[in-house]
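Note that one protein chain of the assembly has been removed; the remaining protein chains are unaltered in position.
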Amino acid sequence: MTAKIYVTLKKSVLDPQGQAVARSLGRLGFAEVQDARIGKYIEVKLDGTRADVRDRIERMCRDLLANTVIEEYRYELGE
Amino acid sequence: MTAKIYVTLKKSVLDPQGQAVARSLGRLGFAEVQDARIGKYIEVKLDGTRADVRDRIERMCRDLLANTVIEEYRYELGE
Amino acid sequence: MTPEVSVALAAEHGLSPEEFERICTLLGRTPTYTELGIFSVMWSEHCSYKSSRVHLKQLPTSGPRVIQGPGENAGVVDIGDGDALIFKMESHNHPSFIEPYQGAATGVGGILRDVFTMGARPIACLDSLRFGRPDHPRTPHLIEGVVAGIAGYGNAFGVPTIGGDVAFDASYDGNILVNAMAVGIAPRDRIFLGCASGVGNPVLYIGAKTGRDGIHGATMASAEFDDESDAKRPTVQVGDPFTEKLLLEACLELMATDVLVGIQDMGAAGLTSSSVEMAGRAGSGLELDLDRVPRRETGMTPYELMLSESQERMLLVAQAGRESEVLALCDKWDIDAAVVGRVTESGKIVVTSGGEVVAAIPIAPLVEGLKYERPMARPEWQSRVQTLELPPPPADLGQALLAVLGSPSVASKEWVWRQYDHMVGDRTVVRPGSDAAVVRIIGSAKGVAATSGCNSRFCYLDPYEGAKLAVAEAYRNLSATGAEPLAVTDCLNFGNPERPEIMWQFAEAVRGIADACRALETPVVSGNVSLYNETDGQAIQPTPMIGMVGLLVRADRSVTQPFKAGQQEIALLGTNSDEIGGTEYLYVVHGRTAGRPPRIDLAREAAVGRAARELGQAGLIASAHDCSEGGLAVALAECCITGKLPIGATIELGDPMRGDLLLFSEAPSRIVISYPAAAAEQVQAIAERNQAPLQRLGTTGDHRLIIRSAGEPLVDLALAELISVYCNGFRRVVEGAA
Partner (left out) sequence: MNFAILRFPGSNCDFDALHVLTSVVPGATARFAWHKETELGSCDAVVVPGGFSYGDYLRAGAMAAHSPILGAVRAFAERGGPVLGICNGFQILCEAGLLDGVLVRNASLRFECRDVHLVVEGRPTHWTAAIPAGRILKMPIAHAEGRYLHAEIDVLEREGRVLFRYADAAGGVDAAANPNGSTNNIAGVASRRGNVVGLMPHPERAAEAILGSSDGRLLFESLVARGGRV
C-alpha cells in the first residue's frame, strides 16, 4: 500500500523558498500569482498487512518526516 | 484560487532523498517500509479571474517548477 | 526483445559503416546487441580519443616529480616527504546544459572518484565555467543551477572548492562549459592503479545500485523502442554525494589494507569501460556475471547493465580468497557490494547473463580503439579576425576602467565561491579570490597551490598563442602566491572535430600547451578532451582549460593579492607593452574581439615567476598579483579593493605609449608586488638575480586609485566606486540590478 504524505511549513513560519518561487513566477510573466508555499511530498510504500497503518504513519511523521516545531503534516492512504 | 502542484522525479531516476528516508525509517523500526520517494509539493495562490488556469499552470510547471528532463508533475485546482 | 544488429543500428550508435565492418572482421561474426553497445562506447570519442590521440602525443608528460602521467584515472606527482598529489580535470558540459544542477553535481562527483580511486583523499576542487552572453535569457538560470550543483555535491561530500574561473561569451549560448578539477593527497607508496591482474582474482562491484541512468544517448532514437523508452532512460544522472562519501571512506579503508589489486571508478560507459580498461592495462581477461550486479530497477537487460552510467560506483579486483574482507568493510559503510566476476588469462571480456554468454570480445582492440588523423585547415576567417585597426582612445579612462572592472568576466566571483564550502578540511590557507588558492598539508609546513582557467578569446584569435598564454597564466598565478608550479591537468573543450577548422584549432592549441609546458617545466599528467561543443554549427571558442598545481615550502608565507598596508612600495615584475588585441578592454569598451593576442616570451615568464616565488617565500613582499584580464589597471584596482580593508595607491608610470594601451594591455609575464620600503634593496637584488625586470610603480595609501603617466593623470577614482562595480558586476547577471 502507498501512503502519500504532505509536510508543509506551519502558516506562521516564513517560507523564503515559496516567496522566491512566487517572485520568479511573477518575473516570468505569471502576474496572476499572488503567493506560493513549498512543502515536501513523500510517497511511502508499505507492507500492506498491518492493520494499524494510520498509527504507524503518524509515528513516522512525528519521529522523522516532519519537525513539528515548524512543520505540519497530513497524509492519504492509497492502494 | 489555489493550485496544488506535485513535482516528483520520474520513476527511473535515482532518488537519493527517498532512499535515505526509506533506510532511516527501516532503522527506526518501521520494518514495513519498502520504499520511499520524495518530491515537492507546491501551493500556488492565483488570481481567480483567469479562464485559462490549467494552461497557465502547465506553463509554470514546464518553465520553472519542474525540469521535465528528470521530473514529472501533476496538479489539482482547489478553491 | 533484442533489436537486430545491422549497419543501421550501428549508425544509431555513432559507429560508421567502416567501423562496423571492422567489428565484424575482428569478431569473425556479427556482434550481439550487447557487444555492439560495448564497442560503441569504447570506440566513442569520449573513451577512445580517436580524433585527439595523434595530437596529444606532443605533450610533455614526464619530469622528475611525475609518478604517474596520463593513462590512469588521474595524474600523480611527488611532493616530497612521502606524499603525492593526485589530480585531474574533466568536463560535464552537455549534461549541465540540460539539467544544470544535476549535470554540474555529477561532474564534481565524477572527478572526485577519479582522484580517490587512486588512493587519495580529495583536498580541493576547482571549477572553470563558461556561460553565454550575460543577458541571454537562459544565462541566470544556468549559473544558478550549475553553481548550486557544484556546491550541493562538493559541500556535502566534504571537499573544499577553492578556485576556478567564470567567463562569458556568446559562443557558449547554446553550449556552456562546466569543467571540474579535483586534487587529492596520498602516501606516495600507496597509489592504486586501475589494473585487473592476477588470474583467478575476484572482481567486485561496490557502491550505488545500477539503474537505467545515462545509457548511451545514441540508442534512444532507435525505432525498436516503444514510446516509454524516453521516460525509461534518463540521459541525465542524479548525484548522491552522501553515497559518494561512503564510497570514499570505504575505499580509503580498503586501501589501508593489502587486499586490493586494482580499482577503477565507473565513469562514462560504466561497467564496460571500467572492466575493459582494467583488464587492458593488465593484459588479462575478465569474466563478468551480470546476474550479480546490484540494481535498483527490474528487467534491466545486459545491454543496459553494461552501458548504464549510474553514479557512485567502483569496480575493484581483490586478492583471491579475501572477498569477505571487502564485503565486510562495505557493510560497515552501508554500501552495496558484490563479487561480479574474476580475472582470467583469456585476453577477452566475457559477459554472461542468465547463464548465457551475451558478449565475448578480445580486449586489446577495444582499448586500443581507433585513431584518426582528421583533416585540418586554418579557418579562412582567422587572418581577418587578427587584423585590428587601433580604435581611438576613450575620452575618460577612469570610466573605461570602471567598465572593464565591472564586466561580468572580470568582476568579483564572490557570489559563486561563497556558496562553496571552501574551508572544510581545515587546510585552506588562501581562500578563493586571490590568484591561486592554497591548502596546507597538515603535519608539515608545506602547502599546495592550485589554479584553473583559460582566456578563450586569445585562443579564438590564435589557438597556439592562446594556449601558451593559458599555461603561462596558470604558472603566474601559482608563482604569485609563492608556489613552485609542478604539473598540469587540462580539459580541452572544442567544437566538432570532423570540421577541419576545429581540428586545426585543436592541434594548434595542443602544440601551444606542449611548447609552454616544456618551457616552463610543468608536464601534463592528466586531462580530458571534450569535443562536439557546438549548437547549430556554431562552435564554442576554443577553450583549452588549464589546471595547475604548485608546491609551497612554507604555506604560512603564501602571498595574496591585496595590498596590506599604506606607505608601502608598489612595483612591477615584468614590463608593460602596448598590445591590446583580444583584451577585455577592447571587447567591453570598443565592442570588438579582434587582433592578435599579446606575444609571450616563456623564458621571461619563468624569470618573473622565479623572482616572485623567491620574494614570497623569503617573506619580503606583502602582496603579489598578476596582470591578466583587464591588464595593469584592473590588477592595481584589485590590489586596492580585495583586502580586508581597501587601500589606495598612487602610481606614476613612464612607459611611452598611449594611456589606454598602457592601462589595459594584457601583456603576460607581469606581477604587481608591494613591500615595505625597507625591503626595497633586497627586492631589487632578488629580481636582478632572477633576471626579472623590476619597475617601481608607486606607493600605497589613501582611498583613491590614482594612475599617472609621465605626469599626466589617467585615472583618479575613489575606491568606493571601484568596489561598487567590482562587487556587483557579476552578481547583477544572476540577481538582476540591485
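Labels A, B and C are assigned to the chains in the order they are written; within every chain, residues are numbered from 1.
The definition used in the following text is that contacts are C-beta pairs under 8 Å (C-beta built on N, C-alpha and C of every residue); 3 or more make two chains touch, one makes a residue touch a chain.
It should be emphasised that the depicted structure is a prediction, and the values quoted were computed from it without experimental measurement.
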item: Missing chain: touched chains present in the view; value: A, B, C
item: Which of C:442, C:685 or C:710 contacts the chain that the document leaves out; value: C:442
item: Listed residues C:101, C:333 or C:563, member touching the removed chain; value: C:333
item: Chain not shown: contacting residue from C:60, C:241 or C:285; value: C:241
item: Touch list for chain C against the chain that is not drawn; value: 148, 151-152, 155-158, 240-243, 245-246, 249, 333-334, 417-426, 428-429, 431, 440, 442-443, 555-556
item: Footprint left on chain A by the chain that the document does not show; value: 13-14, 16-17, 20, 40, 63-65, 67, 69-70
item: Residue numbers in chain B that touch the chain omitted from display; value: 16-17, 20-21, 24, 27-28, 38
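By definition in this document, only the chains that are shown with their structure count from here on.
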item: Interchain centroid distance [CA atoms averaged], chain A/chain C, Å; value: 40
item: Cα-centroid distance, chain B relative to chain C, in whole angstrom; value: 35
item: Chain B-facing residues of chain C, complex; value: 98-99, 102, 208, 211-213, 231-240, 242-243, 296-297, 310-311, 334
item: Chain A residues within the chain B interface of the complex; value: 6-8, 18, 21-22, 24-25, 28, 30-47, 49-50, 56, 59-60, 63-65
item: Interface residues, chain B side, partner chain C - complex; value: 9-16, 19-20, 23, 67, 69-70
